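The other protein chains are all here in position, but one chain of the complex has been omitted.
We call the chains A and B, going by the order they appear; numbering starts again at 1 in every chain.
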């Protein structure tokens, strides 16, 4: 019954799926935060986008601090969440202990949410702490995947 | 036979696989469009790349409007297509109705292709419409994944 590992009937896989879905939506949500700031700050990235703003003052600029901060945060998500999504799936296939696996998923998502709060709030060294803790969670899973894989 | 959900013999999975493969190639194709513009505009991103250009006029700049437009479009793909690829897979495992699932995949790819055309053509508000429709398609699947997963 090797196939049934990849099934929502497998509690470890069901946990992975839920956290993967939440992490995906969290990352995509950064687009909405960026859009909110663009509309309220009247600052856009393409000339044609200024039609969404207050026409008198809408400008194309890339130096609004609030917008650029969210964009840096979104980029950090792009660097970290897609590898988690794939590595987490492969990690489930290594048949880890259920508790250990679920806490990997929880720790990753918690770190990314706390990283987000710290990035938006400009809080260091906490942002770095949560970045590296989330990073280590993914690396921990990746190491086990490589160890049980075949080169 | 839970395992056989993840098989090209499962029509819903076979549909996901085809659209995932096309969406991946669409995203990667942006690299080729960028390269085309760099070579024809003689504008590069690294000093060593100017050896590919017309040596008399090749320059390193980041302000060519055509190149930067393709790069912004590529970035938008990076923000939206990798989550679709993973979420779409997990959504297949929730055993959705076949028709509903296939139309999610078709809607997503169609939206991204139309978003691409609108971005290259500078067409608003259509670009925003197709962006949000594709975004909503992925979120619709992600919500179902989280609902059937286990936190």
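Side notes on the structure shown:
Basically, contacts are C-beta pairs under 8 Å (C-beta built on N, C-alpha and C of every residue); 3 or more make two chains touch, one makes a residue touch a chain.
What you see is a predicted model; the values in this text were computed from it and never measured.
One of A:15, A:80 or A:116 touches the chain omitted from the figure, and that residue is A:80.
Residue in contact with the omitted chain (choice from A:39, A:107 or A:123): A:123. Per the touch definition above, the residue from A:25, A:39, A:93 or A:110 contacting the chain not shown is A:93.
Counting the whole complex, the residues of subunit A in touch with the unshown chain are 1-6, 69, 72, 78-80, 82-83, 86-87, 90, 93-94, 122-125, 127-128, 135, 138-139, 142-143, 145-146, 148-151. Contact between subunit B and the absent chain runs through residues 1-9, 11, 14-22, 24-25, 27-28, 30-31, 45-49, 51-52, 74, 78, 82, 85-86, 89.
Here, only the chains that are shown with their structure count from here on.
Computed centre separation for the pair subunit A/subunit B is 17 angstrom, with centres defined by C-alpha atoms.
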